[in-house]
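Pasting in a structure now, in structure tokens, and then I'll have a few things to ask.
All protein chains but one are shown in place.
Right, subunit A next:
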Amino acid sequence: MGLDEFFVTGEPLIYAGMVAITLVSGAIIFLLTYFKKWKWLWREWLTTVDHKRIGIMYILSALAMLFRAGSDALMMRTQLAFPDMNFLNAQHYNEIFTTHGTIMIFFMAMPFLIGLMNIVVPQQIGARDFAFPYLNALSFWSFFFGAMLFNVSFVIGGAPDAGWTSYTPLAGDIMSQGPGQNFYLLALQLSGIGTLATGINLMVTILKMRAPGMTLFKMPIFTWSTFITMFIIVFAFPILTIALALMTIDRIFGSHFFTLAGEGLPMMWANLFWMWGHPEVYIVILPAFGIFSEVIATFARKRLFGYTVMVWSIILIAGLSFLVWVHHFFTMGAGAFVNSIFSVTTMAIAIPTGVKIFNWLATLYKSRIRTTTAMMWALAFIPSFTIGGITGVMLGMAAADYQFHNSYFLIAHFHYVLIAGTVFGCFAGLVYWYPKMFGHKLNERIGKWAFWLFVIGFHICFLPQYFLGLDGMPRRVFHIVPEWFNLNVISTIGAFGMGLGFAVFVYNIYYSYRYSEREQTGDPWDGRTLEWATPTPVPEYNFAVVPHVKEHDAYWDMKQKGETIYDESKVEPIHMPNSTGQPFIMSAIMFFASFALVFEWIWLAVAGLVTILVTMGIRSFDYDEGRHIDVEEIKQTERSARGL
């Protein structure tokens, strides 16, 4: 294979990408060397098993991926702004909408939420760590290297172009030649392993590590939503694992699961994909629901209305999420009976979701609302998400779906739910927990600018798309006809508004790092749940003394009663795990093995696999039992953190 086959050539935009990658990596390497930070990077970050740091790395990566996939989105919108645009050609357009969707779901939304969970969940339940800190680091690094594997595809080998759903036979080896589709398969497989491990890890953490007194129905609602989400992950991700593996084997080893030859069944891919894919939608929305519930309760200064009902509706939604997958292909000939069943189950999801909406409204009713930035994201979420939900029910009517399917109406729907739900949720959560993570708030004034730009841009971008869809504009086209011109231009303007909002958001991070007042107390919002009981910066062991929980909203309860959670006389040595470079190294090896398989260099891939097995074996002999932090050190840490 020649170099010109290895690197993607002939596309000015991609050359620009190559230059950008080289420059950015060069700059990072230079800065790390210049400031002698390599050791620091390795010791404090790459080898850490501290859930708070891992959470921060998740969120940073997710923001970078939001930038990448957001650039894809802006390129698509530019191409679609005017009839006869020649900004992108058909092939490039296909690649971009594929990577946009894939990255947003797998490498932006999920890691962002998992990052927040990493930081918050142990603190909310009064725990010192994850159940399996080592595994947690492994999860992060396998996600990270998976994301990198996916991202190199556009400069090396060529990006996948069969859509984020990768339907067969289009995605099979006959119609999608070259390594692009392999990148999709192996990158998702690699990061999927990490997701499954996180699922197990957080489930055990929540089941086994809650502070004494915290019964399941005293758990904060974000922890509840995390717990249920992990259930979905544990049962849905194996389906994706198998689907990806089967397609990989089809493509590389010539089996016939999804091929037209050999009596394979291309439709089986659609089924497997959406049996995972629909639950996946709830994997990214339920945690966001949890975040909004926390934010609304805190800034309405009220206990969440209907807590128990909220919990049960999450559970119901999770259960139903496995029973609706066929609504993604009503038009592909399943027959009236099957379609009707799935139509009914789909609409049933609206019931528990509606219940949640009314409970949020009831929490706000007659409360004293503080309109902080985090709260504004939550308030904007309610009406916006409702629009997405209602149009979802419209799509759920099988007969009507013959009209809406694969049109811009659908595009508008899922962006209304994904952005108004997940992305607003991520932003709300980031702003809300930011002081816990970094010891200072984000600037509120700049934050509100980002908020208004993004939210207004969002509606300008996606509301017209409903009407474009009704007008008959199909999705995945790279040219528009003059009749669709007006609404498309508006939509593109909105998209750039969102881009601007995101830029202001990121600027706010820089600005606040420089100028924001440092936090003293650890409880900047007058919070209700236990994560606000830890001081800032949060010590690596979170709680010097394990709290005893009596009420729901444990910390609020303690504050009302004038209790504190820190009692110096109760401090005992704390056991913590040691840092280790193994998760990083193992994931790096998996990256190389997967890369080899992408190019079908079988022997190299096998060598990589063997190396991974050997490292696992070595790990099995590793009896590292961690270390103890002694009482004196804890007292000192607490004194300085609490300003005593």
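In the analysis below, a contact is a pair of C-beta atoms (placed from the backbone, for glycine too) under 8 Å apart; a residue touches a chain by one contact, two chains touch by 3 or more; residues count from 1.
To be clear about the criterion, contacts and distances are computed from a predicted model.
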{"item": "Protein name (UniProt record) of the chain left out of view, among \"Fumarate reductase/succinate dehydrogenase flavoprotein subunit\", \"sn-glycerol-3-phosphate transport system permease protein UgpA\", \"Quinol oxidase subunit 3\" or \"FeS cluster assembly scaffold protein NifU\"", "value": "\"Quinol oxidase subunit 3\""}
{"item": "Contacting the left-out chain in the complete assembly, out of A:P83, A:G213 or A:G254", "value": "A:G254"}
{"item": "Hidden partner chain, touching residue among A:F7, A:F82, A:F235 or A:F592", "value": "A:F235"}
{"item": "Sole contact to the chain not displayed, among A:L13, A:A90, A:L207 or A:V481", "value": "A:L207"}
{"item": "Subunit A, residues in touch with the chain not shown (by the definition above)", "value": "131-132, 196, 199-201, 203-204, 207-209, 234-239, 241-243, 245-246, 249-250, 253-257, 259, 261-265, 268, 272, 275, 613, 617, 620-621, 623"}
